[in-house]
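Omission of a single protein chain aside, the complex is shown with its protein chains in their original locations.
Up next, subunit A:
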Amino acid sequence: METIHKRLDQADRANLGDYEAERAAFTWDGARALLDGFPGGGLNIAHEAIDRHVASGLGDKVAIRWIAKDESRHDFTFADLRARTNRFANALQSLGVRKGDRVFCLLGRVPDLYVAALGTLKLGAVFCPMFSAFGPEPIKARMSIGEAKVLVTSEALYRRKVAGWRAELAHLTEILIVDANGAAPEGTRDLAALMGATSAEFEIARTQPEDMALLHFTSGTTGRPKGAVHVHGAVVAHNVTGRYALDLHPDDIFWCTADPGWVTGTSYGIISPLTNAVTMIVDEAEFDAERWYRILEAEKVNVWYTAPTAIRMLMKVGAGPLAGKDLSHLRFMASVGEPLNPEAVVWGNQTFGMPFHDNWWQTETGGIMIANYASMDVKPGSMGKPLPGIVAGIVEKTGDGVREVGRPMVIGQLALRPGWPSMMRAYLNEAERYNKCFVSGWYISGDLAMRDQDGYFWFVGRDDDVIKSAGHLIGPFEVESALMEHPAVAEVAVIGIPDEMVGEVVKAFVALKPGFEPSDDLNLELLGHARKRLGPAVAPKVIAFRQNLPKTRSGKIMRRLLKARELGLPEGDISTLESDEK
């Protein structure tokens, strides 16, 4: 598809005007100097996001404009946010929560979520957001691995998803209910009452750049979810990547549509917009094309960061709802979560007069690593070029490590040179899995990609069996484990099936134990069983029965073979196949 060229005036007003010049001049020390820090080298994300702006006279500026489900608007200034997060930090302290303790959050996009995130960081405790569409098992697994001490949630989510098993988690001492209205369920506390009794002043913890700040869970092919550890120093990258890759300017109205339960919704739905002192829009409701266009118009959104699934849904709806809408304030549109298909980039250009700028990063990288920029020509379908300060390469396996591939358009592992501030510092308590990510001086992303002769990167696929649905990684093992708990299930394999709307949908192949026969009712029973445990975001959408699943000699189910057959692709090397599918 044809390259979309940028005009000179677009480059002139962009933060990153000339890619090569900016890249050559960039240093991480320079990026650090954009922030305050504390005397003696300390750094705290919440100070950079809130208090620093209040001190410099921006207290009355709207930091968060929250749009409730009923479309009422509620503004929170930087001064409001400072006071509320101070009260939250004081409340945690009054409960004996200390630096390094883990504070988990299970909430929809309500103001308390943002207060909890930043208040936790002020105390020096570790914030871990969870997606509210998770079912009880993903929640319990994450809180168990992360040794949650505190959970901030709503009464409904607590009763439905947590109350049944909370006693099983030894570390979990406090559950704070955001909407208790003076009547918190037994064994929980009323957060509003607790915060009301504390001071609006708090001295932010003098955290160091390498102190743990955030815990974000992600999924691998095997084993339990992995808790990627991020530190306060990551804010240097959150801040500067927002300027470069999202082109955030101080007067911007910015809308990141991602939920903070996923890393995008935290790095760019909380931290980066606030450190850049823009006004950010938070919409409580789920995707709705007409509503989204109303918000873009009414709030005069300048910069919009969304995801391929949403863009494809908008394409499907068509231009109808846009008729008569004035979106002239829109200046820059970006997309992340999975590769954005070229048609969607071009559709954006035709419909909004500007392309969607795809970018690439992961939970582990903490911030945007490769991007299309406001000033740079866009090749539809490409993820763009590495950010200033980031060295990316395509590597191939050698006998004992990897080496970089020099030739253009050769498929290899997308890899990064370690050392940027928002790189994960560990998978919590999983040193071996963490160490496996680093080979021959490269961080190996697990994504396959190519680089063209102009230095643009192109996504090819995943190098493992992880499923990517609506931009979210789903570990097949987590889904398989939940299905295996059902008394009728003998064996199960879970794969992703390509879907033009959400990228991939989760499909489970199930072989039944003797005495059970495939039926529509049993299919629905298994689906319900999986949904109850995993929630709609993780549970399979489709279940198919098989008499036997293809296995290797060692009994390992060959997901790859199931997938190849499902898609009508070549079966590849099946020399290890011992027991075939029936």
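FYI, a residue touches a chain if its C-beta (ideal position, glycine included) is under 8 Å from a C-beta of that chain, and two chains touch if they have at least 3 such contacts; residues count from 1.
The rule we apply is simple: contacts and distances are computed from a predicted model.
Remark: of the listed names "ABC transporter ATP-binding protein", "Acyl carrier protein", "Cytochrome c7-like domain-containing protein" or "sulfate adenylyltransferase", the one matching the undisplayed chain in UniProt is "Acyl carrier protein".
Touch with the chain omitted from the figure is made, among A:133, A:448, A:490 or A:577, by A:133.
The chain that is not drawn here is touched, among residues A:169, A:289 or A:448, by A:289. In the complete complex, the hidden chain is touched by one of A:460, A:527, A:564 or A:577, namely A:527. Interface residues of subunit A with the unshown chain, by the touch rule above, are 69, 133, 156, 286-290, 309, 313, 316-317, 320-321, 470, 501-502, 505, 524-525, 527-529, 531-532, 535-537, 541.
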